[in-house]
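To start, I am sharing the structure in question, which I have written as structure tokens.
Here the complex is missing one protein chain, while the rest keep their positions.
The block that comes next holds chain A.
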Amino acid sequence: MTELPSAVRRHRPAPMVRTVLRRPAALVCLAYLALLVLASLAAPWLAPHGPTATDLDHVLTGPGAAHPLGTDNLGRDVLSRLMYGGRPSLIDAAVAASTVLVVGAGCGVTAGFLGGWFDRVFSWAVDVMLAIPVLVTLLVVLAVVGDHQVLAMAVLGVLVSPGVARVVRGATLAVRQELYVAAARVSGLGRRHILVRHVLPRVAGPVVVQVSLFAGGALMIDAGLSYLGFGADPPTPTWGNMIADAAAVTDRQPWLLAPPGVVLGLAILACGVLGDAVRDAGAGRSTTATPPAPRSRPSRSRASRPRKGTSHPPVPASRTDSSPALLSIHDATVALPGPHGMTTVVEGVDLDIGPGETVGLVGESGCGKSVTGRAILGLLPGRGEITEGSIVFDGTELVGADPRTVRALRGRRIALVSQTPLTSLDPVIPVGGQIAELVRRHHGGTRRAARARAVELLRAVRVAEPEHVATCHVHELSGGMAQRAAIALALAGEPDLLIADEPTTALDAGVRAEVLDLLRQVQRERGLAVLLISHDWKVISRMCRRTYVMYAGQVVESGPTADLLAHPRHPYTAGLLASAPGRAAPREPLRAIPGTVPAPHEWPPGCHFAARCALATPACAAAAVPLLEPAPDRGTRCLRHTELGKGDDRDRATAVRS
């Protein structure tokens, strides 16, 4: 791809080697291992003395000028012996590690990738091999083959391979099931090609970690065998027999233990650290690939943001109901920690829910719907915080309140039903037990009464055979049944407000209708207020009397659902409605909103939608747009909403463009 402009090149991540070398720890380890290899290779030239040259005048001396690391009990130079001894030790470890790489990783990858009979034979063989005691077998082998250390280390590699192979097989199996592998097969790529290009790079991480850890272990075992007298015959040095010699005279010269011990220990450590670094570099390379440098905009200081009420007179879009709101969010701003520091993800949200009212909060992913729901519950992820505004629930201010106050409300007065019941229910406790636990926690009573209440709640959410379902674990239930159980769980504390975050998104159409009916039923029967968070207009229009539309962290429009659907007062709402395929003529282009939702750190100071809006004027981008009231009980954050509402044409906004 040489013909591509050089400007693009910047985005290419550095090659693997360079990524690894950029890590100081990895660099140090690599340098150390390279030093060991070089020193042992170059020992005949570099070593100050021969490995077996004795100097009986200087026995057991400490470090000095003539012998930098001292001499042993026969006056042999320790440094020279270390250098000469490195060669057999390192070769042995390399042999063992290579064997593991070829046999263990090779079999693991093959079994995981091919599956079928090979995999079955492999698994059976691994089970048998794992039952063999490694060290005993190794000693038997050494007894038979004599001092053939290389062969012994190869045997060690084979004996250790099953453990490595199992890990690698698991990793391969996971990669094999990735969609991109299926896509590669559909693309007509051969098995070998897929294995080399798609599977191997992804399992390289675990393989490298396993092999490098084992290489360290092999160094240790090799030294251990030498220590026991296997391996090279005495005058020839190895790290292991140097330690053995040193141990014999440790009462006269303890220093002797230090050089081989430290060299060996550091080598083992370096193998492990290097393996981790290579794995991390590989992972980092594929996940933090280089997006085109975004226009960096850290969380704006609040001073620079025009305050509502200073640049524009505030026109609160109030509910006309005279009843006091159960929940009243005013000008709430939420910041979450992100790659660009604390970033504002919800900005100046106003939202009211009356007692027993179902209110919709609609918008696309990443617009701040769920964060708003979590903020009410005081369950913001990470170090997220409400930086501004107020959330008043039934007369109690929740922003800045004592965590205990919020905790007391959670579950008992405000409950949550999330999108995935399978993750919101505990997998190890039966469903009935979880509900009973909450009933007792909130309302006390005996275990038996709580259990009975749990079954009653399950019956209330129209679970067939509630007694039986109460004893089931989550994984035994279907998606719809699990969501009913989650709703029963939410009802256990008899809350006044239910925050339903995409409660039916993961369900099939038929089940979805049933769950929505159920929600409406419990809402009516119990006078429950519901904040229904959804991206689905059908769900919203079916359930909610009033609806708030969110875009890029702001409520951009609000009003009675039917009116809002018929006469959207914000171009985003109009555009979103026009992009639904249900309303368009078949195969005619849908009126899609151009562009994409800006990330929170890219929000402009003015109207967040301006860049994608056909009606935008310079005034829109100039300053933050307040929530205006175009009609009674309606709110919009659009300066030009009159253009949109004109002539009763909801497609006007998009018509201008097309």
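Things to note:
Going forward, a residue touches a chain if its C-beta (ideal position, glycine included) is under 8 Å from a C-beta of that chain, and two chains touch if they have at least 3 such contacts; residues count from 1.
The working rule: contacts and distances are computed from a predicted model.
Entry comment: the absent subunit's protein name, as recorded by UniProt, is "ABC transporter domain-containing protein", drawn from "Cytochrome bo(3) ubiquinol oxidase subunit 3", "ABC transporter domain-containing protein", "ABC transmembrane type-1 domain-containing protein" or "Electron transfer flavoprotein subunit beta". In the complete complex, the hidden chain is touched by one of A:P24, A:P427, A:G582 or A:P618, namely A:G582.
Along chain A, the points of touch with the absent chain fall at residues 1, 3-5, 7-9, 11-13, 178-180, 182-191, 193, 197-198, 201-202, 282, 285-292, 364-365, 479, 508-510, 512-513, 535, 537, 575-576, 579-582, 584, 586-587, 589-593, 596.
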